[in-house]
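Input: a single structure, listed below in structure tokens.
Yeah, one chain of the complex is gone here, protein chain that is, but the others are all in their spots.
Right after this comes chain A.
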Amino acid sequence: MLEVQKLSMRFGGLLAVDQVSLDVQEREIVSIIGPNGAGKTTVFNCMSGFYKPTGGKILFEGREVQGKPDYKISRMGMVRTFQHVRLFTQMTVVENLLVAQHRHLNTNMISGLLGTPNYRQREQKALDRAAYWLERVGLLELANRDAGNLAYGQQRRLEIARCMVTEPKLLMLDEPAAGLNPAETKELNQLIISLKEDYNVSVVLIEHDMSLVMDISDRINVINQGKPLASGTPEEIRRNDDVIKAYLGEA
């Protein structure tokens, strides 16, 4: 469903991403790994429309999306989380989820002011969907807290829930396990698998936690200094000499 072809991104003199290709099929978890500064987040930023790539193509369900504005790409069903959590911190947890569902809501201002049946019905549906996902990530009790007051792990889960209420087809997670304790990482592991199995979402995952990556990925792409280094199943990557060298070199 997603095909990235020879993606390049240049910042002035720095070629942060150089001819990176990857593809994602329906109901598949594909990981991008690589040392710090390899250009992983930059790939995400190009895919989600934050940067206009300087070269290459990105096809989502057969349509070229490179260079499209970010909000349009998101509306096509490709949503992301951020390496540094970006919540609407002064809004409550449930409001965060309602903001994300604006496309499912009746945004006609007149119907909103009048509170027409259609408006209220859609508002209620959005609330129910929010409640469902809050329950799913274990935050229902905290629904009316300010999002900024949640613990770090809870903020991470809320960010994923906020993506899921938009009913995406493809979810891009940028280091979702960063800063989580082992128990939380395990829960995250199960959550991501369930997103794929139970909700038919494809996932692109950037992650440094190797056990998590090896555990849940269907395929893995390794990039190093902006260049594609290897790609394959977890088994293949584990045995790849180049990858071992790159990671040992880093350590």
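Just so it is clear, a contact is a pair of C-beta atoms (placed from the backbone, for glycine too) under 8 Å apart; a residue touches a chain by one contact, two chains touch by 3 or more; residues count from 1.
Note that in this section contacts and distances are computed from a predicted model.
Choosing from "Pyrroloquinoline quinone biosynthesis peptide chaperone PqqD", "High-affinity branched-chain amino acid ABC transporter permease LivM", "LAO/AO transport system kinase" or "Dihydroorotase", the protein name stored in UniProt for the chain missing from the display reads "High-affinity branched-chain amino acid ABC transporter permease LivM". Contact with the chain that does not appear here is found for just one residue of A:Met1, A:Leu59 or A:Leu127, A:Leu127.
Touch with the chain that is not drawn comes from one residue among A:Ile33, A:Cys46 or A:Val94, which is A:Val94.
One chain is missing from the display, and on chain A it is touched by residues 48, 50, 69-72, 74-75, 79-80, 82, 86-92, 94-95, 98-100, 102-103, 105-107, 109, 112-113, 127-132, 134-135, 140, 143-144, 146, 162-163, 166.
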